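Accompanying notes for the structure given below.
One protein chain omitted, others in place.
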Amino acid sequence: MEMKSETTSIPGNWRLDQFRWKTEQVKLMGKFLAGLKEKQVLGLKCPGCGLVYVPPKPFCRCLERPEKWVEVSDEGVVTTFTFSGTWAFRGFEEADESETRIIVGIKLDGADTLGLSLLQGSDPADVDVGMRIKIRWPDAPEGALKDILFVEPA
Amino acid sequence: MEKQVAIVGYAQTGYGSYVDASREILVLEAAAGALRSAGISREVLDTVVTATNDYMDGRTISNMRLVEPSGAWFKDESKVEMDGAYAVLYAMMRILSGDHDVAMVIGASQASVYPTYIPGVMMLDPTFDRERWLLNEVSAGALQARAYMDAYGATEEQIAGISVKNLRNAAGNPLAVRRMPVLTVDDVMDSRMLYSPIRELNAFPPSDGACSVILASSEKAEQITDNPVWIHGVGFSHDSYLTERPLDKLGSLKQAADRAYAAAGISDAKDQVDVAEVHENFSHEELMAYEALGFCGEGRGSALLESGATKMNGELPVNPSGGALAANAACAAGLARIAEAALQVRGEAGSHQVKGVKTALAHGQTGLCAQENIVFILGGE
Partner (left out) sequence: MQDVAVIGVGLSKHVSKRRDVNIAELVYEAVSAAYDDAGVSPRDMDAVITGNMPAFEGVNMPELWGAGHWGAYGKPLLRITTGGTTGGSVVHGAFYAVASGMFDTVIAISFEKQSDGDTTMGLNSVGIADFAAILHFGTDPEFLVSAGGGAIGIVAYQATSYMKSSGCTTHHYDKVAAMCRSNAARNPYAHLKQPDITPEDVAKTDMMEYPLRFGHCCPATDGACAMIITSADKAKKMTGRPAYIKSCASCSDEAAIIGIFGGGPAHLDPCSQEGCKKAAEKAYKLAGIKEPRKEIDVAEPYAPFANQLLMFYERLFLCDEGEAPAVLDSGSMEIDGELPVCPSGGVISTNAIGASAMERIAECALQIMGKAGEHQVNKDVHNAVAHGWGGALNLNVVAVLGDTPRR
């Protein structure tokens, strides 16, 4: 057997494809996605502390389980942002970005949580925290998360 | 140890081979259940210690998304990546330091989420053992069983007797997965062979479930409940890797027990312990535990079982809940022994209650072939 002066790297494969995770979100998302199809953004309100989670979250930090559906606005505010530089991922592969994409953290009016969207109709130089934005709905929403992928200045 | 830390609440979710709930909801149910059992609100907690395993959860930093469901939001939280019994130990250290008063401990795992080989194979030495695909949790346990049988003359039928005792006991435990009131030695011997000499009913049932325990300092414990379960002693130890130690005895369990007994002032375990909850992943481990825990002499485990002393109505009942052979959610299995022992001390075990329990022993283990062991001695007023 060949002797090596180095230790061999150990293939640390978890085979994550063999895991079968469970999440209550699957049960909740049907309702949320149906709302998107009607151009409505729905949140789930916690009975304990009143926080509104968008998208819905099945448990709250106060140990209660949010259960009441409420509609929130499709307008909101930018809370943070970034735009792509020379380092970027396209899918799961590292790649060069040909176009600059502005990713914004948004808080919709009536929601208590942060969502991420792509800002269109604005330059990197103009985007700022506190900027008002509105969801740019597709003409025919499909009832999928990508229906709320794009926002534009309100 | 005189009345410094007490168990003041506990909860277990029901166990099952497939529980239709996420890890987060199982943990939330266990956390909320323990708070209800202690009659306190989340605000009273100072610290939360969880026990989960990244490989079993299929998530790096498996505690990071359990902060909210475990009640740990804005609390001093940490995670022990071992059996939950060790999380009890850590929470106890935190309380004894004087910097914390009330601690929540939660262990959880879902066998229906992870691939079956994960707990055994990922723990192996990666250089020599993992790539050869000879060892896994069950085949390693089988080597241990054979070594024990060879050293002390125990038979497969005697080992099956442990399964019969525990799974019959489990009939009285509504949370158990395997509840088998009329099980016989022949039934065990007829069950599917996994790795000789381990058959299906000699091995733990991989389960989903969560268990939680609330601990408090003596001052807080007496405010919270009239019925605290005191931790009188704890001991734990780490043995060598399975290929580097004699497999026919549980050396680190003996060390752990000796330390726990010294702390609790126990000189004759068989006489002074009223009930024991042992974390036996395989039937033969309970026989080995009898010896390591000093319930009988070396090699006398089978004789002790056959004397009936460890049966439900015996002198020293072991695993009235059915033990880990009846339900086994990894990371919660040893913790559940502590919760069950506390139930026995409080007299709340219902149809699997042992009469007149003053002192209870609970055991937890981590690693292959019971490499790491921890022993608690619990008692009432």
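A and B label the chains in the order they appear, each numbered from 1.
Note that contacts are C-beta pairs under 8 Å (C-beta built on N, C-alpha and C of every residue); 3 or more make two chains touch, one makes a residue touch a chain.
Given the structure is predicted, the values throughout are model-derived calculations rather than measurements.
When you scan B:Y90, B:Y152, B:F282 or B:F295 for touch with the missing chain, the hit is B:Y90.
Panel shows subunit B; residues 48, 53-55, 57-61, 63-68, 72-82, 86, 89-90, 92-99, 118-119, 122-127, 130, 235-241, 244, 251-252, 255, 259, 366-368, 371-372 of it touch the chain omitted from the view. By the touch criterion stated above, the residues of subunit A touching the omitted chain are 5-7, 9-14, 16, 19, 21, 23, 25-26, 29, 33, 51, 53, 55, 57, 60-61, 79-92, 101, 103, 105, 107, 112-116, 118, 124, 128-130, 142-147, 149.
Assume only the chains that are shown with their structure count from here on.
Per-chain CA centroids place subunit A at a distance of 40 Å from subunit B. If you check the complex, the residues on subunit B that touch subunit A are 20-25, 28, 31-32, 35, 42, 55, 58, 67-69, 71, 73, 110, 112-115, 118, 122, 126-127.
Within the complex formed with subunit B, the residues of subunit A that make contact are 8, 10, 12, 14-16, 18-24, 58-63, 65.
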